[in-house]
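For this depiction, one protein chain was excluded, whereas all remaining protein chains were kept in their positions.
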Amino acid sequence: MTAKKLSLKQRYEFLTRDLDWEPSYQPVDSIFPYDQFEGIKIKDWSGWEDPFRLTMDSYWKFQAEKERKLYAVIDAFAQNNGQTGISDGRYINVLKLFLTAISPAEYQAHRAFAFTGRHLRGAGTRVACQMQSIDELRHIQTQIHTISHYNKFFDGMSEFPIQHDRVFYLSVPKSFFDDARSAGPFEFMIAIGFAFEYLLTNLLFVPFMSGAAYNGDMSTVTFGFSAQSDESRHMTLGIEVIKFLLEQHPDNLPIVQRWVDKWFWRGFRLLGVVAAMMDYMLPKKVMSWKEAWDIYFVEAGGALFKDLARYGLKMPKYANVATEACEHISHQNWGLFYQLCHVAGFHAWMPDAEHMDWLSEKYPNTFDKYYRPRFEMWAKQEKEGKRFYFNGLPQLCSCCQLPMLYTEPGDPTKTCFRNSTFKGTRYHFCSDGCKDIFDNEPEKYVQSWLPVNQIFQGNCGGATVPEVLDWYKINVGVDNCDYVGSPDETLWKSWMEQRFSEAG
Amino acid sequence: MSVVAITPDYEKHIQYRDEQALYHGALLVYVHWEEHLSFVSAFAVSLPPDTPFGAICEIAKGIYGDHPDAAQIDWMKVEWMIDSEQATPDFGKSIAENGVGHKSLIRFWTPGLHGYQGTPN
Partner (left out) sequence: MTQFASITLMQNDDARPIIDAILADNPGVRILSMPGAVKLDCDSRLTVSRASVEERLGRPWSLQEIQLVLVSMAGNLEEDDDLFTLSWHK
């Protein structure tokens, strides 16, 4: 007699919950010391649902299959000199930002999910966190492997781990994950599992990776979508965790709401970098940042919060401010990169006439009125041989760590300044969202390592810009400044000439 | 304490990273030219408290020099705000005597100069 095949639900039950046990010689609370201090009340851990019902054996099988497919593409790409087939040499700067800003964040997520999985006492939660932890490690590994091929030809990629810890704009993603990892495990799950993975990660991976596909970067689109296939599981974990916390006890609602407000805003600020990448750095464009925001936050986020309203959870506090700011942030952040790329590890440039017209069309309310004159001024100065750079060090927000460049909600002609005083010292913020986060936990944020302030304190290699850039491991005149005239441009042009002469 | 921490003596371990004492006797000061948003943000500069206020104009000239409006600034007519209060600084007196403290924000408006081609850039 053949045994009947187990159903998905039965398999999951046997291979997950049934592998758990009741401890006999240690009290449960001393095995799991981290899951109570945040004030979250859990009555019944068995209420946790993993709708994917993925067991460890299937996990390995699927992940191995994904890796086989990915490495076949990476190999083919290298073998066929795929780097010469991308849309334009400028495109590579997207990968430099990605590798220095995002990939190390994958590693942070790997460490953090390993910790969280260890310290949440439900068996289903632990298994899901373990899988996500391994996924995140896979992501950084595949990203390094993929981008290492470009590193053979282009500048600005070789020192990414050190740069992530030191360079001023990279403290934005670094501090984001430091903040999440130094919180308790439940806040971490809401921060990264829910707010980042469920609400915001689509904006990073879907339109952006589709952009890689459109710009001939076959290897990046493949790691992007391969990572994103794990992301769907992460999103499911994110939505399950928020439902679980809200179902367990009504006292959890105000705590969760505050975390949602906080991490939505932190995520929004972080993704502003992606906004500039999408609107300015992709030579061939898939959709504008505003369009992506409307699809993935306004529409998809709207559906999600309508669903969660039954628990009393509201839209994140500054959702409307963010949606209004989406008409501005990509232009504002590109202005930041353009004028500070002499102290950055990648190149910037001014959009050409056709690109500016695309921006006018995509941003009819804001681009021509506020940003076109700025860019035309810079383009004119460039022509006159007076390339515009910011010759000082920028004031940073004490929460998100971005330069204080954002404008007042509803008034794009005025810089937004907010501040708080804590124990006699003043702290500055770029927005109400960032000020709220500080005011809720000032003891945490007074410890922020703000890159500009650290330069003045004498902790960054020296007092002059060349000394700091040396400490940043930025190869001056090669990795930084304008794309036009860079070694990257020279290389790209030589490939294009070769292609032309061969064709002729 | 408002941080929810697992360690009961969290406050004892706080490492304050932006106190004036860390700046080797100087004050960290922020200066911002209003209506000229082509400059990404206010600039940060560390200055001894006895620096004459007039030195801020000189530093600003260096940082803002690339802007077409910069050469036309009449520093005697500039309107100032120090930490959200309108101010008429005495250029000869020190920044400290003019009410500038650690991490003060100094904003200034330049009458007649409202940015590139009248846009706040």
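Letters A and B mark the chains in the order given here, with residues in each chain numbered from 1 onward.
In the analysis below, contacts are C-beta pairs under 8 Å (C-beta built on N, C-alpha and C of every residue); 3 or more make two chains touch, one makes a residue touch a chain.
Worth saying up front: this structure is predicted, and the values here are computed from it rather than measured.
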| item | value |
| --- | --- |
| Omitted chain - touching chains that are shown | A |
| Residue touching the undisplayed chain, where the options are A:40, A:235 or A:416 | A:235 |
| Hidden partner chain, touching residue among A:15, A:114, A:300 or A:491 | A:300 |
| Of A:176, A:225, A:318 or A:427, the one touching the omitted chain in the full complex | A:225 |
| Absent chain, residues of subunit A that touch it | 7-9, 51-54, 58, 62, 65-66, 69, 202, 205-207, 209-214, 221, 225, 228-229, 231-233, 235-236, 239, 286-287, 295, 299-300, 302-304, 306-307, 310 |
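Operating definition for what follows: only the chains that are shown with their structure count from here on.
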| item | value |
| --- | --- |
| Residues of subunit B touching subunit A in the complex | 1-6, 10-11, 14-20, 22-24, 26, 28, 30, 32, 34-35, 37-46, 62-63, 65-66, 68, 83, 101-105, 107, 116-117, 119-121 |
| Touch list for subunit A against partner subunit B, complex | 33-34, 37-39, 184, 335-336, 339-340, 369-370, 373-374, 377-378, 381, 386, 388-396, 398, 403-405, 407, 413-415, 417, 419, 423, 425-428, 440-444, 446-450, 452-454, 456-458 |
